[in-house]
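Sharing a structure below in structure tokens format, with a few things to ask.
Left out: one protein chain. Kept in place: all the others.
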Amino acid sequence: MSKAKVGVINVTGYAGVELTRLLYQHPGVELASVTGRSAAGKRLGEVFPHLASIELTIEAEPGEVDLAFSAMPHKESAGQVMPLLDHGVKVVDISADFRLKDATEYQQWYGFTHPAPQLLKQAVYGLTELYRSQVASARLVANPGCYPTGAILALAPAVKAGLIEPEIIIDSKSGISGAGRTLNLQTHFAEANEDATAYALDGHRHLPEIVQELERLSPKQALSITFVPYLIPMTRGILTTGYASLASGKVPVDKKGRRELFQLYQDFFKDEPFVKVVEFPPHTKHTWGNNLCLIHPTIDIRTGRLVVISAIDNLVKGAAGQAIQNMNLMLGLPEVTGLEAVAVYP
Amino acid sequence: MSKAKVGVINVTGYAGVELTRLLYQHPGVELASVTGRSAAGKRLGEVFPHLASIELTIEAEPGEVDLAFSAMPHKESAGQVMPLLDHGVKVVDISADFRLKDATEYQQWYGFTHPAPQLLKQAVYGLTELYRSQVASARLVANPGCYPTGAILALAPAVKAGLIEPEIIIDSKSGISGAGRTLNLQTHFAEANEDATAYALDGHRHLPEIVQELERLSPKQALSITFVPYLIPMTRGILTTGYASLASGKVPVDKKGRRELFQLYQDFFKDEPFVKVVEFPPHTKHTWGNNLCLIHPTIDIRTGRLVVISAIDNLVKGAAGQAIQNMNLMLGLPEVTGLEAVAVYP
Amino acid sequence: MSKAKVGVINVTGYAGVELTRLLYQHPGVELASVTGRSAAGKRLGEVFPHLASIELTIEAEPGEVDLAFSAMPHKESAGQVMPLLDHGVKVVDISADFRLKDATEYQQWYGFTHPAPQLLKQAVYGLTELYRSQVASARLVANPGCYPTGAILALAPAVKAGLIEPEIIIDSKSGISGAGRTLNLQTHFAEANEDATAYALDGHRHLPEIVQELERLSPKQALSITFVPYLIPMTRGILTTGYASLASGKVPVDKKGRRELFQLYQDFFKDEPFVKVVEFPPHTKHTWGNNLCLIHPTIDIRTGRLVVISAIDNLVKGAAGQAIQNMNLMLGLPEVTGLEAVAVYP
Partner (left out) sequence: MSKAKVGVINVTGYAGVELTRLLYQHPGVELASVTGRSAAGKRLGEVFPHLASIELTIEAEPGEVDLAFSAMPHKESAGQVMPLLDHGVKVVDISADFRLKDATEYQQWYGFTHPAPQLLKQAVYGLTELYRSQVASARLVANPGCYPTGAILALAPAVKAGLIEPEIIIDSKSGISGAGRTLNLQTHFAEANEDATAYALDGHRHLPEIVQELERLSPKQALSITFVPYLIPMTRGILTTGYASLASGKVPVDKKGRRELFQLYQDFFKDEPFVKVVEFPPHTKHTWGNNLCLIHPTIDIRTGRLVVISAIDNLVKGAAGQAIQNMNLMLGLPEVTGLEAVAVYP
């Protein structure tokens, strides 16, 4: 049987280049095409020396493929994706263009009128652990943002079980590759090194995704979520903490309750290949370069609060790795194919 | 008039060495003595080459001084401090040994029976902005912990004004010098670099200080505080965020409310030389090496929550700088003496 | 055909843990045993959470294997290796214990009398590119040090071709994982971060290896080599520069000479799977986590000097990756098996 052909649109950003690294090693597909307007015509290894062993030339337009990943910026991605879908190409869109179900939110959060609102319902939100079967049969998957991946996975078991009150604080520390490859004073080495800062206090664009998905898990009540992202001086990794008061009468506020909580998380993620519920606060370093999400749920016994911490590599489980996890399902391959490498440590 | 003589006990940790740097440049006192058992007999510059221009030999016991800083570890500091007080030497204790008013908390949090509970009431908690006049007349000042300094300053105006509900989340990201100079796998470069992690989820020893001081400002209600500290890969700096719901009817939950909140913080810290209320999320880098605390209060308008962020240099305002600020008051010197250098940036 | 069983002795250092990561993904062997005295009895994932998916318990003594890697410290390794050889187990020794051919050098450089000088001649120096056929038939391979790997590969073509004068300067900048996992003030985060320093100016223990191997390539003349290592604040990577005057009459000192030099290096490493001769100064980042050595040779036209720069990941090509490259040959497997992953970037 011949392998499926896949392509990467906009290989020149960090999500695109990470997709290429992972797809090159993937035994079940053939990476047939990479595009990138500014670099069109160059060999991949000219632009990214670590990919010199991949014999591909960057093209202006995607070639013939069965499935395409779009790593275009939001607003530009939809325009690339629509003709592909029309030609029967399956798509995993890494941009935000198909993540939100309500088209009016694109106006509010991203400042543009969505060009294809009819596709928003068809698109499957690609947090694989929550939408596995829908992903498998989708022709368009909207790959989650890096922050939402860590935040939703950390809070989903507690929200779904009605374990917590609806007031939720999410504090999320990101490595600087999350800000992309476009130059910016905020990500200039001498400015970002030895610095920590918060940003987007008026509302980060990943917030509506987090609200949309956690509220789908919380049918009885609306949620009130504060989300604050931070830049910290490392290249990769997101460490996310969720804080919420325990609903009364669900789990005891003591060490026994901690064990029940741990068990509830274990059960929720039973058989998940890429989520590990862990007994100690996770280190982002333990996910460097791989597709795991590590989650540590605990109870602040003094105050009766859930404190749950997740760690991911923002470019893998937070972007390219999860996109390939989705691709595997869409192509009928085992979900873990090509994603089994352990983290590079230290 | 002759200058007061001061000494540093245990110069070999990071608080001790930073005290020495700042005292050497201080125009109002003479650094007369530094002690450190393991390094006794060595010239200061042998142990710390950057201090080679200071002509002092590390001694086993403190010399004759008017005021001493103890940078001993907790539990050991009290024993050093008591005889000094008996001899009329004023003391700024950088350890935790005199911070808590309730002696039983030492058993609970630090695991030892306090040797001098009678001194706990005399000791003034050295968060200068809250206890300026008491510090000025104190003979024993308990210098605050690094985390409490950033957390209490960030929340004090809101708590004192009754602006927020008593459920408070404090999420605090620290550079790694905060973990001290003692070797530890957690602070080994290859482990700590490119990593972020939470720790002390069962309760960090700085929590009781934070509770004690914020509750003193909140006479009407007890507080329910969750505090989680994090290590992030930078040398200096603490970025602390406080989250709490706004009490109803105090400030409007809109842009006008944000301006009122900002004004309330401005008023609270009016004329404070070392606290700046700022209009943008602060960067720890902007405090590197100096004694400022930068505070940015805002309202999450979607949820009606206060989000307040502070940035300090953990070794300056979080330790040695604040100790000198207290010393200045205790010796009748202008509060800012020796602390006026601006941050080293970038 | 059943897979060969391999074991790692002393899994708890960085070379051991990196071997384990790479062997776990290796399709041609079975990682059957890992030892580590201090951690004996613990599951691998308890000590190294990123290896939790590997179902192995750390043992006190190696189990039954066909080939063992010793990642013991020098001086202790020989004692572990000798009984294994006696039992017919093939060994790749990552320590220095079998790298030097002259037993008296162990006294001089390492301060001990070698316990098995007769094995020094049998042992093959495992710089695969130079000793491929000997490695294939060896029962004991002495894996090169991290610095020698980058230095010898960078200079071998020039030395062998008699292109340079015998006075050679080697300046080598290493990431801090090269100093190992043992705690040390030099590698304490707050000391090592934002710092660069030289060390071992009296002679680093990797120097005799470099001299031994480059002199074997230089039959006509002895070499006079100065080698200075540096610690710079990154986790992985070694960037090595070799400087030497061009011998007269070999290549022209101009741009044409540069091209001839480049071609000579290309020819030397033709068909080498893990050495790439590159047209621009290499970045250590482009080897992060993989087994490549990137080499850029050029001529300083003003002075008629060779300047040649190599980049490796000190834990892969500089230790565990090269060990597996050797193992592949010793077991009759294709040399690249298990080592084909591209670098993790950024």
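Order of writing sets the labels: A, B and C. Residues in every chain begin at 1.
One rule holds for everything that comes next: contacts are C-beta pairs under 8 Å (C-beta built on N, C-alpha and C of every residue); 3 or more make two chains touch, one makes a residue touch a chain.
Here the structure is a predicted model, which means the values were calculated and not measured.
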**Complete:** Out of B:A4, B:V29 or B:L51, only one touches the absent chain, namely B:L51
**Complete:** Touch assignment to the omitted chain, from A:N193, A:S218 or A:T240, lands on A:N193
**Fill in**
Per the whole complex, from B:S77, B:S172 or B:T235 the residue touching the absent chain is B:T235
**Item:** Touching the absent chain when the full complex is considered, from C:A179, C:L214 or C:L239
**Value:** C:L239
**Message:** Which parts of chain C face the unshown chain closely enough to count as touching?
**Reply:** 167, 169, 171, 173, 175, 190-191, 193-199, 201, 203, 224-226, 228, 230, 232-237, 239, 241, 243, 245, 281-285, 288, 296, 298, 300, 302-305, 307, 309, 311, 346
**Request:** Could you list which residues of chain B touch the chain missing from the display?
**Result:** 14, 17, 21, 24-25, 48-54, 177, 194, 235-236, 276, 278, 280, 282-283, 285-290, 294, 340-346
**Item:** Where the unshown chain meets chain A, residue by residue
**Value:** 14, 175-177, 181, 183-185, 187-190, 192-194, 233-235
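Here, only the chains that are shown with their structure count from here on.
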**Message:** With a Cα-based fit, what is the angle in degrees between chain A and its identical partner chain C, given to the nearest 5?
**Reply:** 180
**Complete:** Top of the farthest list for chain B, CA-centroid basis, is C
**Request:** Give the residues of chain A that touch two or more other chains, as numbers and ranges in rising order.
**Result:** 194, 235-236, 282-283, 285, 288, 346
